[in-house]
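See below for the structure under consideration.
Every protein chain of the complex appears in place save one, which is left out.
Chain IDs A and B follow the sequence of writing; residue 1 opens each chain.
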Amino acid sequence: MAEAHPVGFQWVMEAKRRGAKVFHIDPRFTRTSALADSYLPIRAGSDIALLGGVIRYILDNELDFREYVVAYTNAATIVTEEYADTEDMHGLFSGFNDDNATYDQSSWRYEGHTQAATTQDSETQRETAAGLENESHGAPVGGETERDETLQHPRCVYQILKRHYARYTPEMVERVCGIPQEKFLELAQAWTENSGRDRTGMLVYSVGWTQHSVGVQYIRTGAIIQLLLGNVGRPGGGVMALRGHASIQGSTDIPTLFNLLPGYLPMPHHANHPTLAKWVDSIAHPGQKGFWGNARTYGVNLLKAYWGAAATADNDYCYGYLPRMTGDHGTYQQVLDMIDGKIKGYFLLGQNPAVGSAHGRAQRLGMANLDWLVVRDLFMIESATFWQNAPEIETGEIMPAECRTEVFFLPAASHVEKEGTFTQTQRLLQWREKAVEPPGDARSELWFFYHLGRVIRERLATSTRPRDRALLDLAWDYPTHGPHAEPSAEAVLLEINGYDVTSGRPLASFTEMKDDGSTAGGCWIYTGVYADGVNQAARRKPGAEQSLVAPEWGWAWPANRRILYNRASADPDGNPWSERKRYVWWDAEKGEWTGYDVPDFEKTKPPSYRPEHGASGVAGIAGDDPFILQGDGKGWLYAPTGVLDGPLPTHYEPVESPVRNPLYRQQANPTRKVYTHPINTLNPSPPEPYSQVFPFVFTVSRLTEHHTAGGMSRTVSPLAELQPEMFVEVSPELAVGRGLTHLGWAHLVTARAAIEARVLVTDRLTPLRVDGRIIHQVWLPYHFGFEGLVTGDSANDLFGISLDPNVLIQESKVGTCDVRPGRRPTGPALLDLVADYQRRAGITPGQHAPAVTEDNEGKEHGAS
Amino acid sequence: MGVRSWIEGWPVYRQLTGTDPLGRGTAAESAGSRALTARTDTADSMARSVCPYCAVGCGQRVYVKDGQVSQIEGDPDSPISRGRLCPKGAASKSLVTSPLRQTTVRYRRPYGTEWEDLDLDTALNMIADRVLAARDETWEDVDAEGRPLNRTLGFSSLGGATLDNEENYLIKKLFTAMGALQIENQARI
Partner (left out) sequence: MLPDPNSLYGPLDPAPDAGYENAPPRMGFFTDTSVCIGCKACEVACKEWNGVPESGLDLLGMSYDNTGALTANSWRHVAFIEQPRTAGHLAAPADVLGAPVDTGSDRPVEAGPQFLGMPGAQPPGRGWGAEGRTDFRWLMMSDVCKHCTHAACLDVCPTGSLFRTEFGTVVVQEDICNGCGYCISACPYGVIDQRKGDGRAWKCTLCYDRLGAGMTPACAQACPTESIQYGPLDELRERAAARVETLHDRGVPEARLYGHDPNDGVGGDGAFFLLLDEPEVYGLPPDPVVTTRDLPKMWKRAGLAALAMAAATVAAFVGGSS
């Protein structure tokens, strides 16, 4: 956190001053470790084993915050007897389907439930990264459940959890993660001691956590701990994601993602969502509790914002105009399709995949096989000059005179040359004022896409083809100003907020939205950002003049709430858990919820409210159900549906690992998304033969001094000079073993690439003893590329493409490699080196380890 | 300048007659030092902004003099950052004023070996041509069973995490209306 989010880290230092104890867990000792009270080195890719160990510690010692757990989580909920756990299935859950390597989730359901009819099959969910929809609401599940609040029923979630994590002992944590038991116990003890009525503990992760083949389950494991300890919805608690780009949260809320529409509405699927009604049902899940009961309203408002007057009740508000998904259309599928010549054109908007995406060579070869490429950036980045300067020029794989890609480089306006909102990592929208005009041809994306749309619509003006109706009917009449006819960002923000169609009055809350076409709003979760006709995101009342919550600085979705699910900061009766942790509570006299933040609950619904039998939607939420967007109103320790790789997080080895999974026969995530394209060669892992060809673990991350793929830092002199060269950090032990010298050169080899780097020998990297063996880890920054003031080989070239099944994010925080002294070969000899490694590792292009590990000699430890 | 004031401005005169006999302070102060002001004080305008790097969302104040950014520093009013910035945020002025910034359209024709210049309006129109052509060539009305698809998989897009919500909204809206599904950003990476 000190390393990549230094200014956010001031609050950790603030907490430290008040006596908070800070633990830092990382494969390498970083600037964060330097300031932590305790540092735990961990083998990259083993976090679930560590956190699973903490869960076991909590349950075994009954250290959970019992009143919170019983009332607010699904610990008491009983699961069907069809459910079988990894304990009994060698690391698989019940319902595994060998044909497509996915789970049929029906055996995971709650007792007495039937699987919702509108739930898509798991393969479709994986292909369309359906897990992302759950960013703003829980997966579908019926509201009424069978519960045993004594937590004794053998099939209640609490007991299932206990059995599932029984083998995650301190000894096992040490064996899997390389963390000594004493250090582990120190962590577990501090975490539990600092949680409860009077105290809360916070879990902070950086989004490297998401870049694993089990990334979603990493975060779920953290969430389980925080729920067990009563650290969700309370001040000083929570699971805090430190995201890495100014508006990466905004770009999921208002997504530039293939599978989502604004506000986490799914892009329709050709088979499952043929009509508006079916689409709405698949979101609202009739019978489910919570605010998603109003899905039709949110959907209709979006369609109305898109197609304006053309969207009417008679034509289902132009629902038919929406394009349909048939499967995986994600960025990695696209790149492979580019290599195969299926994609003609590509826009890159402030993004540099030649350096920033996994398997850089595949990225560059893909771009070299396009008809046209549009790059909009501040600087001449690697993704714009691949045809000129890519490493593949030297190897002869790209020859400029034979590369047909037509490249348009369009200079972009910087953040001070345009106005608009960023949504930062805590869902806070902040408006930026424009300081100066952009230089020369530089323009905002707002300008570019508005005018591109205008030109395209003009070209099609006389078209009568049905396919062009969606473009011609589009509401695309934004006011413009200035010499370049810049569209008004505030007009767009107003459309996002939503308005009354007749009067134009901005809506104050999504509860004002109607499903009859009388209101329109482009992103329901952002409704309120323009309440009262005021740009609430531009509010800048000084923090010093406000409470700690600072509600009048910017605007947070939803409804300017700063802590989600904050009803949980009060006990079931509505009183604060303690004076120290008072945040939101029930004011019985006034008959309403009140507090320092906007209560995340219906304002006048008393704690004693109990829904009638059969109630669904918002009415189904009881007065003591804080998790109002979950189908059962509870925080999920156990996910009865919606998480494709299992209802409970389970330690699987990374797709590339030097060790056999010490916990189960199953080696890696059986449901991971696999691409068998011949360019996607993967290093073998046990029990496959020849894994020792790539004996070391490598991991990558950021340096304080640089930003992502370097496009905004290697081009900036005062940053470039602070970290001027690509390097690899190795432990003294590995340096001895491999003959590496400090400041000398080394090269790293995987089945994809060989890259070189200067060597930093440092005690900050340490060998770990894992399952009786010494495992060496090396670390690289991923900022470098071949353009800019400072250059170097790209670490992301080393990675192959294996994805998490829930969200289709790649495993690019851990892989295996070999490390050799000296510089890498150049030209065709570089290809020969990689080919030689592939041959020695027995790799055939397109061949991958089986989803289910069949090796019967695999180790079964712990529970036997 | 009269002779008298010239003499009074002479450091040795000031040293011998003033309060600084060793000539290390007031007597040594140069005209330049006396005229010194903070350029934030003399800026023509100041814009309230947000750092463009990570997602912490630190407040920035952008000072402008003669149409140029003259200083960017932390906004002490921000309850998130309290006026502080990391090295990247602190380098924001160098970012936006970097001599490496491209400010004109560049064009590389198929099989070209050099960049060429291109007019922005021409570029916009050429891109519109290519988008429409790719869309037409790859348009899919229905699937094998006759269910609607309404789409093109002929072109794609990557980016958005560094852009504004308003920009992403227009991008998604236009792509969706074109039937262009393949739009992705850093949130997937």
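Assume contacts are C-beta pairs under 8 Å (C-beta built on N, C-alpha and C of every residue); 3 or more make two chains touch, one makes a residue touch a chain.
Just so it is clear, the model here is predicted, and its values are computed rather than measured.
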Chain not shown: contacting residue from B:52, B:87 or B:154: B:87
Which of A:178, A:222 or A:572 contacts the chain that the document leaves out: A:178
For subunit B, residues in touch with the removed chain: 11, 18-33, 36-41, 71-74, 83-91, 93-94
Positions on subunit A where the hidden chain makes contact: 2, 6-7, 9-10, 13, 29, 31-35, 38-41, 174, 178, 180, 182-183, 658, 691-692, 695-696, 703-705, 717-725, 727, 732-738, 742-743, 758, 760-764, 766-769, 773-774, 776, 789-790
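Assume only the chains that are shown with their structure count from here on.
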Where subunit A and subunit B are represented by their mean Cα positions, the distance between them in whole Å: 27
Subunit A partner contacts - residues on subunit B that touch it in the complex: 45-59, 62, 64, 67-69, 72, 75-82, 84-92, 94-96, 98, 100-113, 115, 118, 120, 123-128, 130-132, 134, 137-139, 141, 143, 147-174, 176-189
